[in-house]
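Of the protein chains in this complex, all but one are displayed in their positions.
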Amino acid sequence: MTFAVTILAQDAAPAAGFMPGWFMPGKGLLAISLIIVAAAVMISILWARSGRPIRIRKIAGLDAVDEAVGRATEMGRPVLFIPGIQDVDNIQTVAGITILGKVAKTAAEYDAEIEVPTTRSLVMTTAREAVHASYLSAGRTDSYNPDRIYYVSDEQFAFVAYTGGLMQRKRPAACFYFGCFFAESLILAENGNSIGAIQVAGTAETTQLPFFVASCDYTLIGEEFFAASAYLSGEPDQLGTLLGQDLVKGLAWAAVLVAALLATVAAVTGHEGIASFVNGARAALGGG
Amino acid sequence: MGRNAAAVLASIVGLVMVLTAFARPLEFLGTAVVDWFNVLAAIAFVLGGANLLKMNLLKISARDAGWGYSAVTVCVFLVTIGVGLLKVGAHPDPLHPDVALSGDKEAVGGAFWWLYEYAMSPITSTLFALLAFYVASAAFRAFRAKNTAAILLLGTAFIVLLGRVYVGVLLTSWIPADNAWVSWMRLENLSGIIMGVFNNAGTRAMMIGIAIGIAATSLKILVGLDRSYLGSSD
Amino acid sequence: MSQLGTPMVDPTVERRANRMMMVILAVVCALLALRAVVGSSVGSGDAAVTEHGFGLVYVQESSKGFVSEQSTEKAADGTEVEVRRWKPAAPGQTPEISWTEWNEVTAGEWAAAQRARADAPASAPLVTVSWPRTAGVWFAALMTLAVLSFLWRDNPVYKLAESVVVGVSAGYWMIVATWDTLVPKLAGALVPAWTKAHLMPSLESAGVDWWGLVPLGLGMLLLCRLSARVSWLGIFPLAFVVGTFAGLRFVQNVESDLLAQVATMFEPLVVVKHQALAGADAAVAAPIDWAGSIGASLSAVLILVGVLSVLAYFFFSLEHKGALGRTAKVGVWYLMITFGASFGFTVMGRIALLAARFEFLFDDWLWLIDPSGKH
Partner (left out) sequence: MSDRPNESFLARLDRIDRRWIFLMMAIAVAGPIIWVGVTGRTFPETATPAVQGAFDAIERLPEGSKVLVSFDFDPASAGELQPMATGFIHHCQLRKHRIYAMTLWAPGSPLIGATLADVIGNDPSYRYGENFVDLGYQAGNEGVMKQVGVDFPKAFPNDSKGTPLARIPMMQGITRLSDFDILISVSAGYPGGKEWVQYGVSPTLTQGHRLPFVAGSTGVQTPQMIPYYPVQMSGILGAIKGAAEYESLVNAKASAPGETVPAKYQEAQRRMAPQLFGHSLMVGLILVGNVIFFAGRRKGAAE
């Protein structure tokens, strides 16, 4: 990484030669980083496919998913799943729908009723595809009811009004919140709490995590949320991507440490070369 | 067959989008697709609206418990769409008074404005305001000093809550403000340090982790490893 | 309906709750009646009148008239075109198109107009109570109370507010999508002349934009879902959207979050600060500010430790044992402080929102307080 910085900090001019002017200047480092990230993930997937074992640490909230669905079945109450309040252009929504697929499969196996209110028409459509496929693979197409996955309103708080009322009336035994959430997080979680539901949440909205942490039984924090679908599937390919994420994280970890140390050396020794390298690297990475 | 073709389509368009960040001739696509998506989402309202009507009409015709509320929803929904499409009560644009539909749909005094101003806006903002009550009950129930992590959580919330109001400033006003060795202990400064140091570090690290998580999830979609959004279970 | 798990399991408790609701409603009505009897003073000085109503909105009439004129203008391609331009009618001119607008005024202005009405000319603009808007304020106030009643328990009044807001908001966003997206981006791209003539006279278009066919085609495929036979075609627009944004977000997140956040870490761990002396010459080295230096250095070190330990917490393929376990534990502590701070900060905003709702009830509806001089 730092090697690339050296090259790019010195040569920020657009690459000439093949199709001059096509490549946007100043994007070289980004391109290299994307290739590193993609390569790390791909190599890890191949590694996993080759049959080598991958050990993954436990994430408490995910073990609770099966248990919560089971409890809902015993109590004869529905399972509520909310894939966030954003549209499918948000990756968190897509990650939420992937988890919905896994939860729906468990629900289909246990024969628990699953209820999915959405705030976007496209999310409703996508969620129906995912849940239908889960019921199909569990061999329970007869109990699949598309009417339980529906559109409420695009308006955040109209959705909250509806869902809050729904929780008080239907009293789901398990509530899952996986996706992109804003201010509604606490209203949903506190209502779930008041009806005694088991609640598991996962989001990458850092501003909402405190509320889920305070009111839910388990909360998947930031990156854990994106790792959840791989965990729940247990497939080698999927677990491989987690290893890839760790590789990238390891690189970022080292880069952070090196960055701080280099900046310190530059400040303490006053060495001009190091200082200009530090400034160049910071600018090239977009740190301003 | 259809699903495989769709997954291939997703991969191809996704890779083209990656290239838009680098190839100048493709740059315009980066903003164009956002417009396309908005148009598609607008067309998708037909699906959502049809579903909303269907669910509520079924409830009304079956005389389910609470069917009267469904009737209210359907009526209000249809009225809103009607007055919004026809811009009832909204005057045309003063530069083009001859084009009846040229006015601002939300012009003050129009029917659509009335629905927004006196029905949607007060209800949604009161729902938003319910949070003031829920933060209080959540804090009472969840902020108990069970272990180190919980102590840090509630201790920080405590300091920040106090440091942001006049009482907190008064509580530590005896600490001299001009002595840099001790002035950081004043509550208002302490909450600043928490924000600038601990919160800053935590947020940065979470952002790095989330960026990696999003990158990995996107990659899974691009290579077709994650297809659950298409309905295939593999 | 089952009531498991709530304080209200018992039918007697249920009955008591219903009785309590009746009592609350009666008290609210009595207070409103009392409020009306007491009345409030509107306007100032000589114009002051006692008004027994409250929650009223006053409006002033404003007539708008327009006249048109034909002119020839040069188009972009050099040809001359006939254009019809509209402008406001001058006083005394007969307008070709006219309408009346009603602008909100304060109660004081209304009281003054009432007083002056006797000797004002007949053409003076009318100032009156707006019944639609007054009804709106009352409806808004009752809906506000209905939503607040959910805190007590789910009840019919809340259900009414819920069904109103679901209906209005679903319709609202569809109308916004139609006028703000479909008309300019789809109709404006594919049939610009028609759109300009009937819907958006201000549209500036350089002709048909064929790219508009892409979202239209995707939209048509999506609507195939309405028919069971061709429903499977509907997955193509989904694949398009998810694929597109996967590509875009991949690049965006690596660029603006991953790389940019790493870049913020190029900060020295040892910071030396000098005391700022008023008027001190830059060349003269000011004495070292030890407290400031130690504080800044400590902050930098704590930030680095925090970022590294929180990142360590997120490692999935390594068990949290030994050194990594201890580091991850420190990471959890940092996360908890982050969450606590976030929580504390958010409380402030939430209370402000609640205060705004109470201000609406006390100010616009009940006329108990008047911070902005509206009545």
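So that you can tell them apart, the chains are marked A, B and C in the order they are listed, and the count of residues begins at 1 in each.
We adopt the following convention: a residue touches a chain if its C-beta (ideal position, glycine included) is under 8 Å from a C-beta of that chain, and two chains touch if they have at least 3 such contacts.
Not measured: the values here are computed from a predicted model.
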item: Selected residue (touches chain absent from view) among B:N51, B:T80, B:S102 or B:S125; value: B:S125
item: Residue in contact with the excluded chain [from B:A157, B:I210 or B:V223]; value: B:A157
item: Touch criterion as defined above, residue of B:T31, B:S61, B:T148 or B:N179 at the omitted chain; value: B:T31
item: Touching residues (missing chain, whole complex) on chain C; value: 7, 148, 151-152, 180, 202, 256, 260, 264, 338, 341-342, 345-356, 358-359, 362-363, 368-373
item: Missing-partner contacts on chain A, residue numbers; value: 182-183, 194, 206-207, 283, 286-288
item: Contact footprint on chain B, counting only the chain that is left out; value: 31, 34, 95, 121, 124-125, 128, 132-133, 135-137, 139-141, 143-146, 154, 157-158, 161-162, 164-169, 188-189, 192, 195-196, 199-200, 203-204
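Convention: only the chains that are shown with their structure count from here on.
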item: Highest C-beta pair count, chain pair; value: B-C
item: Most remote chain, CA-based centroid, reference being chain C; value: A
item: Distance between chain centroids, defined by C-alpha means - chain A, chain C (Å); value: 27
item: Inter-chain centre distance, chain A versus chain B - centres from mean C-alpha coordinates, in Å; value: 16
item: Chain centre separation in whole Å, for chain C relative to chain B (CA means); value: 11
item: Where chain A touches two or more other chains, by residue; value: 30, 34, 37, 88-89, 91, 94, 122, 125-126, 129, 151-155, 157-158, 161, 206, 210-211, 213-214, 221-223, 227, 242, 245, 249, 252
item: For chain C, residues that touch 2 or more chains besides their own; value: 147, 150, 159, 161-162, 165-166, 168-170, 172-173, 222, 225, 235, 238, 241-242, 244-246, 249-251, 254-255, 258, 262, 264-265, 304, 307-308, 311, 314, 335, 338-340, 342-343, 346
item: Chain A - residues contacting chain B, complex; value: 21-24, 27, 30-31, 34, 37-38, 41-42, 45, 87-89, 91-92, 94-95, 97-98, 100-101, 105, 120-122, 124-126, 129-130, 132-134, 136-137, 147, 150-158, 160-161, 183, 186-187, 189-190, 193, 204, 206, 210-211, 213-215, 221-223, 225-227, 229, 237-238, 241-242, 244-245, 248-249, 252
item: Touch list for chain B against partner chain A, complex; value: 18, 21-25, 27, 37, 40-41, 44-49, 51-52, 55, 120, 123-125, 127-128, 130-131, 134-135, 137-139, 141-143, 153, 203, 206-210, 212-221, 223, 225-226, 228-233
item: Chain A-touching residues of chain C, taken from the complex the two chains share; value: 1-2, 4-6, 147, 150, 153-154, 158-159, 161-162, 165-166, 168-170, 172-173, 222, 225, 234-235, 238, 241-242, 244-246, 249-251, 254-256, 258-260, 262-271, 300, 304, 307-308, 311-312, 314-320, 335, 338-340, 342-343, 346
